[in-house]
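The complex appears here minus one protein chain, its other protein chains still in place.
Lettered A, B and C in written order, each chain numbered from 1.
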Amino acid sequence: MQRVSVLIELIRERAQKLLEDGIVNRVIGWKKGEFFYDRTPAVFQASDDLSELIYDGFCSANLSKYLIQENKKDGKILALLKPCDTYSFNQLIKEHQINRENVYILGIGCPDMLDINKIRGKGIKGIQKIEENDDELIIDTLYGQRKCRREDVLLEKCLSCKGREHVAYDELVIGDLRNDLTIENEAMSDSASGKNPYEMVEKIEAMTPDERFAFWRSELSKCIRCNACRNVCPACTCIKCIFDNDRSGIASKANTDTFEENMFHIIRALHVAGRCTDCGECSRVCPQQIPLHLLNRKVIKDINEFYGEYQAGADTETVGPLISYKQDDVEPDIIMRKGGHK
Amino acid sequence: MMFKINKDRWPELFSEISRDRELYMPIEKAGQIQFEKWNVDAKVRLDQLNTVKSPKDFFFPQSENIVAFKTKGKNISIFENHDESRPFVVFGVRGCDAASFKILDRVFLAEPVDTFYKTRRENATVITLSCNEPEETCFCSIFEIDPVDPAGDIETWVIDDVLYWKSITEKGHALTDDIKKLFEKADQQDEEKIYNHKEKVKDIISKLPLQNLNINEIFKNNSMLEIFNSSKWKELSQPCMGCGTCTFICPTCHCYDIRDFDTGHGIQRFRCWDSCMYSDFTRMSHGNPRSSQLERFRQRFMHKLVYYPENNDGAFACVGCGRCISRCPVSMNIVKVAKALGVKDDE
Amino acid sequence: MQVEKSNEVERNIHMDLKKITEEQTSQTGLTEQISENRANGTREKGIGAKGDFKPLIVAFCCNWCSYAGADLAGTSRLSYPAEVKIIRVPCSCRINPIFILRAFGRGADGVIICGCHPGDCHYSTGNYYTRRRMTLLFSMLDYLGIEKERTRVEWVSAAEGVKFSTVMNDFAKTIHRLGENKKLEDLRCKEFPY
Partner (left out) sequence: MPKIGVFVCWCGSNIAATVDVKKVAEAVKEEPGVVYTADYQYMCSEAGQSMIRKAIKENGLTGVVVCSCSPRMHETTFRKAVVAAGLNPYMVEIANIREQCSWIHKDKEEATEKAVILARTAIAKLNLNQPLTAGESPVVKRALVIGGGIAGIQSALDIAEAGYEVDIVEKSPTIGGKMAQLDKTFPTLDCAACILTPKMVDAAQNEKINLYTYSEVESVSGFVGNFNVKIKKKARYVKEELCSGCGVCTEKCPSRKSKNEFNEGLDNRGAIYIPFAQAIPNVPVIDTSACLRFKTGKCGICAKNCPADAINFEQQDEIIERQYGAIVVATGYKLISLENFDEYSYTQCPDVVTSLEFERIMNAAGPTKGQLIRPSDKTHPHTIVFVQCVGSRDTSGRGKPYCSKVCCMYTAKHAMLVREKYPDTEVYVFYIDVRTPGKNFEEFYRRAVEQYGVNYIKGMVGKIAEKNGKLIVQGSDLIANEQVVIEADMVVLAAAIEPDPSARSIATMLTASIDTNNFFTEAHPKLRPVESPTAGIFLSGVCQGPKDIPETVAQATAAAAKVIGLLSKEKLLSNPCVSSSDEMLCSGCSNCEKVCPYGAISFIDKTFKIAGKTEARRVAKVNEAICQGCGACTVACPSGAMDLKGFTNKQILAEVDAICR
């Protein structure tokens, strides 16, 4: 992908320098995998390993989560964070999960992330190589060449991007993305890339309760309780999740009953309520492609409507909406009056 | 004896099969393709290579009730209450998944036999389906699995909208006899068609990126301890988030947990899949013997690639279905592990 | 207890199965068990003896206002349906959404939360948090298509015995209208015999 080919060079340079100057003793970034699209988060110790460091439209993994463990180790770590990853980072700082001193953030520009599942969803099999040509992807497969529009296979969260600004960083490397990005940025607000994040939530709200129930049953019944959504979630920072803790009284390992599917996902949504930055990792990693972000976005939408606009992770001070209040907050019966049809 | 049936008559076939037994096959539901019970309006997707969850569910379900206790005053009554398994058919099982059943058999059918598993196996007729368009993530062939001749009670091929049907086992014959009337006999041309088809697919397979993985070399020529102590594990396990995705979608993972659920009226004891990636896996009074993700991560691959072969005449507990490769949230998978371990520390 | 290979478990299961058969031959047979259980059926829920729907309503009351309000309703002999069972908590902010879901899972048909009026919380701010938490929980339940009328928050002061009974009567009426909670129940807790 030429859009980022330049950027990755700049990133490597800076990382190299910072390592050599001893400002950091390791770097967390992404490593190339077996195929053209699989990228694995990796920690690089030596500066000559950095040749393996890669950055492109498939490096969607939010590295902030790893910093919770990494910052417990000795020395400062260099973290490559995309704009939206920095929201998670701030939230983790706010909740004392990361010691800011132990992390050096290299804020990197974002080329918009691609969703391999969406590409596969287009029936594209045997992917060998993906070429990017402005807004088109040219995909070489075992079964011949395929094409698809870039915006058709963007990661869900990128469709309603929070913006290009890093809310936390020690240094920025935006590279040549900046120009075309800023343009996009303006376009963003109205164009497809700036689509209303609550579009789907609103659709669901507009359904009848039975339709909503049917919708969520069919989605949640796919859940295999692999806990990928939870373990990848930067807001899930509990030492031991109540669902794993036998002493919590509600531990449950499998969805032995449909009730447990609901229970797990409702409680998870409420536990991250006001803390979820809408980074979209839960939906990205779900092997069953359950649109889990629609649960979190519902909560975010409610919070914005009831208690005023709030973006978790926008800063490190503001007290979250569920651990603060206003004396004239709406009464719960507002749900009886609004919130979907009767 | 080989039979064939045209696509337009498949619905007939399916309804005929499911007349006096349940028929499960790849069906699209909420955007995902899963093995689901067939019914008239089911959206059958025989073109799908891998379902997300493997068909191991049918014999070793994610959770199943074993026994229930009801206490009343001083006395306790016990009820066996796992659901009775009736004869059923699994249609469209790919070669890799079919091979996984054998791996599970070695565990559950070894003395003392797991009766729950056994009854289900006996009740099941497995209809395999040859692969047409292998994915880049496929590597079954390195485990000597033949995706175009997938072992099952009945083997089938789909070539330009015609389903070819060949029963192999007694069960297979029995089912076939039941529904023979729907089929036409396959002739010489058909045999050739199938032959060419196989050749074509084999050719693709030879081009697959993971073919060069020489797993035997890596694991048979290195001592267990050597592998166990490899310095590679640290780096390999680093990205692992300890979720259970790989274990739950894996056709050969078979660890489980036995748990009690207090229903308010008694205790429901059930068993459910467990994942060696979980921090509470095999937890004992003193905690998990594998306290770090590295150890837990290593355990999974040691089990699949070293311990299992050790106890099962060298057979790996992997069938190369490629599910973990495409589903792991951080793209860490058995192939990467194998390759990394293939490179000696000093190299 | 966990096992990687099925052997040990296998053995246990065998033993269990043996037990079962012995148990059943020795003491009450399964069918008798059933009838016996139905007879002293601990579950007052579902279709009552008279064939009418007897809902199960859990009311969480804060100790300082609402529980006292309930007491006042009692001392004033203001009746409300016996279906309502009260759980006393120090403050409405002690009520974890998990409790509410648990109640539904266990077969409750309605859950109502009562606390001091906003501003009058004995702990000064507790019910403000309750208000937000519950609003989001109710909204989430509604979003999942679960009847929103099954949950409710009411502010009842220690002086509002009348309000308490009116609220409970009204809530019970609503639940009667809605019928049994099917969308959020845990069948394991319902089905015989567990």
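To be clear about the criterion, a contact is a pair of C-beta atoms (placed from the backbone, for glycine too) under 8 Å apart; a residue touches a chain by one contact, two chains touch by 3 or more.
Note that the coordinates shown come from a computational prediction; the quantities given were computed from them, not determined experimentally.
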Report task. Indicate each shown chain that the hidden chain touches within the full complex. Result -> A, B, C
Report task. Could you tell me which of A:I23, A:I138, A:A214 or A:I323 touches the chain that is not displayed? Result -> A:I323
**Report entry** Sole residue of C:R106, C:R131 or C:R152 that reaches the chain not shown, by the stated touch rule
**Finding:** C:R106
Report summary line: From A:C148, A:L172, A:M200 or A:I242, the answer for touching the chain not displayed is A:I242
**Report entry** Residues in chain B touching the chain absent from view
**Finding:** 71-73, 262, 264-265, 287-288, 291-292
Query raised in the report: Please identify, in ascending order, the residues of chain C that touch the omitted chain?
Result: 42-45, 56, 58, 64, 67-68, 70-71, 73-75, 77-80, 82, 85-91, 93-99, 102-103, 106-108, 119-120, 122-126, 129, 133, 165, 189
Query raised in the report: Going by the touch rule given at the top, which residues of chain A touch the chain that is not shown?
Result: 72, 95-97, 237-242, 245, 247-250, 271, 319-320, 322-324
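Rule of thumb we're sticking to: only the chains that are shown with their structure count from here on.
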**Report entry** Furthest chain, CA centroid comparison against chain B
**Finding:** C
Query raised in the report: Measuring from the mean C-alpha position of chain B to the mean C-alpha position of chain C, what distance in angstrom results?
Result: 40
**Report entry** CA centroid of chain A to CA centroid of chain C, Å
**Finding:** 36
Report task. With chain centres taken as the means of their Cα atoms, state the distance from chain A to chain B in Å. Result -> 31
Report summary line: Note: chain A residues in touch with at least two other chains are 256
Query - Shared-contact residues (touching 2 or more other chains) in chain B - result: 257, 261, 274
Query raised in the report: Within the complex, which stretch of chain B touches chain A?
Result: 29-32, 34, 49, 52-53, 62-63, 133-137, 204, 207-210, 235, 238-239, 241-245, 247-249, 257, 259, 261, 270, 272-275, 278-280, 325-327, 329-333, 335-336
Requested in this report: Give every residue of chain B touching chain C within the complex, in rising order.
Outcome: 66-68, 70, 75, 77-80, 107-108, 110, 112-117, 254-258, 261, 263-268, 271, 274, 276, 281-283, 303
Query - Interface residues, chain A side, partner chain B - complex - result: 33-35, 38-43, 61, 65-66, 116, 120, 125-128, 141-143, 218-219, 221-222, 224-228, 230-232, 240, 244, 253-256, 281, 284-285, 287-289
